[in-house]
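Please see the structure below; I have some questions.
With one protein chain removed, the remaining protein chains of the complex are shown where they sit.
As written, the chain order gives the labels A, B and C, with residue 1 at the start of each chain.
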Amino acid sequence: MNPENGVYVLCSEPGSTERAVSALLSAGMSRSDIVVISSVPLEQYAQSEKVRMPWLVFAGAVLGGIGGFLLASVTQKSYPITTGGMPVVTLWTDGIITYELAMLGAILTTSVVFLLTARLPARNRLPCDPQVSQGKVMVGIASAPDALRNNIIERLKGIGEIRP
Amino acid sequence: MDGGPDNRMERRDFLKFGILTGATATLTACEKPAQQLVRFVPEEDFVPGVASWKPSLCTLCPAGCGVVARIMDGEAEVVRNGQRGTLQMGLAKKLEGNPKHPVNRGKLCARGQAGLQVTYHPDRVRSPLKRSGPRGSGDFQEIGWPEALSEVVAKLEELRSHNRPDSIRFLTGYLRGQSGVLINKFLASLGAGPALQFAPLDEPVLRRANLVSFGRAALPSFDFERSGYVVSFGADFLGTWNSPVSQSIGYGEMRRGRPGNRGKFVQVEQRMSQTGANADEWVPLPPGTEGLLALSLAHVIVKEGLRPGQPATAQSREALEKLGNETYSPREVANRTGIPASRIERLAREMAAQPPAVALIGGAPLAHTNGLFNAVAVNLLNLVLGSIGLPGGMFFAPRVSTMQETVSPNENSDFVSQLLAGRLEQTEVLFLHQANPVFSTPPLWQVPQTLKRIPFLVSFSSFIDETSVLADVILPDHSSLESWLDDVPESGSSEAVLTLAAPAMRPLHDTRAMPDVLLEIAKNLGGSVSEALPWKTFAEMLESSYRQLVEAERCDQSEGFDKLWKKVVDQGGWWDGKCHVPPLEATALSFRAPEFVAATFDGNEQEFPFYFQPYVSQAFLDGSVAHLPWMQELPDALSSVTWGSWLEVNPQTADQLQIRQGDLIQVRSRHGTLDVAAILNPGIAFDVVAMPMGQGHEQFGRYATQRGANPMNVVAPIQVEQVGALAWAATRVSLAKIGKQVPLCVAAGALNEKEKDLR
Amino acid sequence: MSHRWGMAVDLDRCTGCGACVIACQAENNVPTVGEQAAQKNRLMHWIRIERYYESEFPNPRVKFRPVLCQQCDNAPCEPVCPTYASYHTSEGLNGQVYNRCIGTRYCGNACPYTVRTFNFFNPVWDKPLQLQLNPDVSVRPVGVMEKCTFCVQRIKASEIQASAENRELREGEPTPACVESCGPRALVFGDLSDPDSEVSRLARSPRGSMLLGELGTKPKITYLPRESSDGQNR
Partner (left out) sequence: MVKTADEIQRDLLRPVIQTPRRAIPAMVGLALLVLVGFSAWMYQVYTGIGVAGINRPVFWGFYITNFVFWIGISHAGTLISAILRLSNANWRRPITRCAEVITVFALLIGAMFPLIHLGRPWLAFWLAPYPNQRGLWPNYRSPLLWDFFAINTYLIGSLIFLMLPIIPDCALLRDNLSGWRSKFYAVLCLGWRGTQKQWRQLEAAMHIMAILIIPVAVSVHSIVSWDFAMTPVPMWHSTIFAPYFVVGAIFSGIAALIIAMVFLRSSLHLEEYLNAHCFDNLGQLLLVMSLLWLYFIFAERLTTWYGNSKSEIDVLWLTVRGPYRHLFWVMVFCNFVIPFPLLAIKKLRTITGTFLASVMVVIGMWIERYLIIVPSLSRKFLPYAWGTYRPTWVEITITGATFCTMALLYLLFSKLVPVVSVWELKAGLRE
């Protein structure tokens, strides 16, 4: 899909946002096609898709933990050091390393997963309008099928100015 | 170890060559002196990195312990015939006791081990010096040996031509062994008087007492290994007194060497010494009353008939009768000493009950005006205890007839009496050797002034100290590790001992051994003098002296003298191996009955409320080893102070005077004042203040100069009756706070081990 | 068989003379720190003689106690070192590898006996005093912890000697410098794994006790206390 196909309308107040969305729906667009861009989160327009993040994070934690344990115990063995019979590996202390690296794993996974799911850093796929930062909301379709394009523009007229 | 003569020849050529190349190198090299250093060809053979042990002799105190030096090769900066350069040579790395030596049997005290630093001391005199500034200014210029020697010889020639040989004097510390013989021979050949002696650590009073009691002006030895009971009157015999190492060895055995039979040890003193700290019972009493206590103990033993049988001559019997005298009854003595009569009796009975019991005396009790009385009294106590010349008692080390042992000075050879009699005034030339009277005498004796009046002073000192700084010419001696040495330990061994040591290492600097210098001077003087001293080197003289010894002692010469000589050199001396406590000859027990004399003190009690008690410092002795950094940093056994000197005050006394630890105190006697930091010492009498000797040097290398205070500055110039030695414990002082805190280096973080400090 | 080096200190023999202190300083190239550092409690001696007054004049009692590294079997200094600089040798000594030390001084804090010393500056020996240095012992640079090693260089030397002559070590070899110098033989060194050695016998003595044994550090030095005498002023 190429950005040129995008059709958007700038809405200044909540009501108009509402109308814009319904207009697009009536134009035969599905909710998942509709893009709502705002400077603050608008729960009501968020697509109700599953968030898998926690599970991934847990997996990351497990990986980190295993990594930590191996780092602490196995690698010590691979560097033989005279300790006159004193322990080189002790479970108690390895526990601490394991724990810290598990948490690190979780933290890193979280940020990675976030960047991936939020498609960041992003190429300019979507239009960017300074007015959004001034509080306006931009509603539209990332790529409108040419057939429907004019129809959509028709319906959105009067709600706000059309982009592009 | 050196190869044959031809080999040596070859070496010398190498040496020349080495210097040549070195010189040319310097011409081409840039001007930095560091790069002008020549690399000499090694003078000896050694296996790199492999240590060898060579016997030597500790010269830091009169005990005369045998040592072994660990020699390993190393790179040293040396001077060889006027040329500085680096040399791969054998270097002493560590000193330890000579295991074969009968006196110290492989053990060595802290000072002895620090003797290593004398050789390597950064402030050693590295070449002959000629005074370039006014006397005492410390300005010297380096000169070569020929110049220095010719100067001295010229002076001597002049005096002999003017026929005033008696104006040549020689001041030294101890006259012992062949070096002593050589010095006196040298003086005699010049027609000069006997060598003057000044040795602060010597015990002239004790010698005199022993002369009186036993007919021998010698220091005693003790057989502690077998003693059951030891009473020490102020003698720091485990730290600094007499032969501390051998005495410590005996002490250890007395305590734990005989399972089930632990000898008891009682110390009698006013200030707890390192030795006193080890006592089972510590008996304080007023200074100067030690003799009384001794006689009182004897009194009880005699009265109660507890005395073991001992052959007694008429005089000693008479002396014993005198003991019955009421003056010495516990009651009387209790009044004078403040020690309960019951305690005196108890001690006496204990002694008699734990034979063999022995008594000894040293330190402060001998430095009171009545020191001689105290010493004789203790000798009498020993007689009563039956500990003289018997196992577990006191005895005199056997002598080797042909060898000169310590010469105890008479009034002609005693520096102090000569000084006070004004006999030094007409002296023209004075040789100074191993003696620092300027530091160790009270200022009122005016030693520096007297020395300054002498036109020509020649010092053999290795360091610029208070005395050698006055010298016109300094002919630096080798360190003990670099020279041939011999010694006759006076005490500490029950067998006859002669210590002899070849040089353990080659000299570092442009120095020469004192005896060799004397021989060279004699050679230059020629005539009768050189005839009287036929030897080329001191080593030669030593060897010939041992030839005489072999004759006299009728040693087995089956394998020839050379073998025996080699054995002597390898093991570091000669001892007959017959270990025994020699009984004293019958004449020995000819006692003169001691007449009680009270000690007098300088300064009245009101103005000067405190007895001032200097003591021989564990680290510095009389100050002769204060220049060694290891010693400066050795925490004192009791005060735990390093790098300084201090005044010990009883905490209660300090409270009354509002003195806190570290406060700067002005100590004032009738003759002077000194400022020193206070240390609170729970082990000292309320009316006594004590101070270690050895610090407060005006001049003594970078580590000791201007550090701490010298107790001599307040010591009154009064002498021990009938002996004339300085009574250094007979001064009273007053204390005044200056109102300044001194940052003392106290190693101990606390006074005791309980929850809080004692006070 | 491997040795277990230990020491016995008979306080009834110790006279507090300080010979051991200098012996150690000479043998192990322990630097002198000078007056300023001494004021700051920065003495470097590996063995010190503790002096404690137990009562006051007129009946003062003093206790001397030589304290050196106790070579604990269960040493608090070892596990805390992040770089294995302080570690347990196969002969049970508390080793200190100077090159590994990065100077956290953690071991110094952990040691209950305060016997570890730290190089606050690079050591200096005024020329030619450096000639006294023992070539068998490395000189420690600034920022490095050091401690008593039981004169490990002497131990190794005599072990090599013995193996060269293929024999077992004899009683009395090796001997650390402090023990060598001790006149009254208060310090006794030897192999604890040999039940007949003098040190083992002393360690078994009923008089024997461990310094701060209650901390569970399992020291290899046994202290035999001084016999307390009743005889004070009856």
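Here is the rule we go by: a contact is a pair of C-beta atoms (placed from the backbone, for glycine too) under 8 Å apart; a residue touches a chain by one contact, two chains touch by 3 or more.
Everything numeric in this text was worked out from a predicted model, so none of it was measured.
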Could you tell me which of the visible chains the hidden chain touches? A, B, C
Out of C:G6, C:P60 or C:G108, which touches the unshown chain? C:G108
From C:P82, C:G172 or C:P195, residue that would touch the chain that is not displayed: C:P82
Counting contacts across the full complex, list the positions on chain C that touch the omitted chain. 37, 40-43, 48, 50-52, 65, 67, 76, 79-84, 100-106, 108-110, 112-114, 116-122, 141-145, 212, 215, 217
Had the left-out chain been drawn, it would touch chain B at residues 640, 747-750, 752-753, 755
Residue list for chain A contacting the dropped chain reads 35-42, 45-47, 51, 53-54, 57, 68, 71-72, 75-76, 78-79, 81, 87, 89-90, 93-94, 96-97, 99-101, 103-104, 106-108, 110-111, 113-115, 117-124, 126, 128, 130, 132-135
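Just so we're on the same page, only the chains that are shown with their structure count from here on.
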Chain-level touch network, classified as line, ring, star, complete or other: line
Inter-chain centre distance, chain A versus chain C - centres from mean C-alpha coordinates, in Å: 64
Inter-chain centre distance, chain B versus chain C - centres from mean C-alpha coordinates, in Å: 30
Per-residue overlap in chain C, given as positions that touch at least 2 other chains: none
At least two partner chains per residue is the criterion; list those residues in chain B. none
Where on chain C does chain A make contact in their complex? 78-79, 84, 87-93
Please name which positions on chain B make contact with chain C in the complex. 49, 72, 74, 76-77, 91-97, 104, 106-110, 113-114, 116-117, 120-122, 238-239, 244-245, 248-249, 251-253, 255-256, 262, 264, 272, 274-275, 277-278, 280-282, 284, 340, 342-343, 346, 350, 508, 618-619, 629-635, 637-638, 640, 642-644, 650-652, 682-686, 702, 743-745, 747-753, 758
Quick one: in the complex, what on chain A touches chain C? 81-86
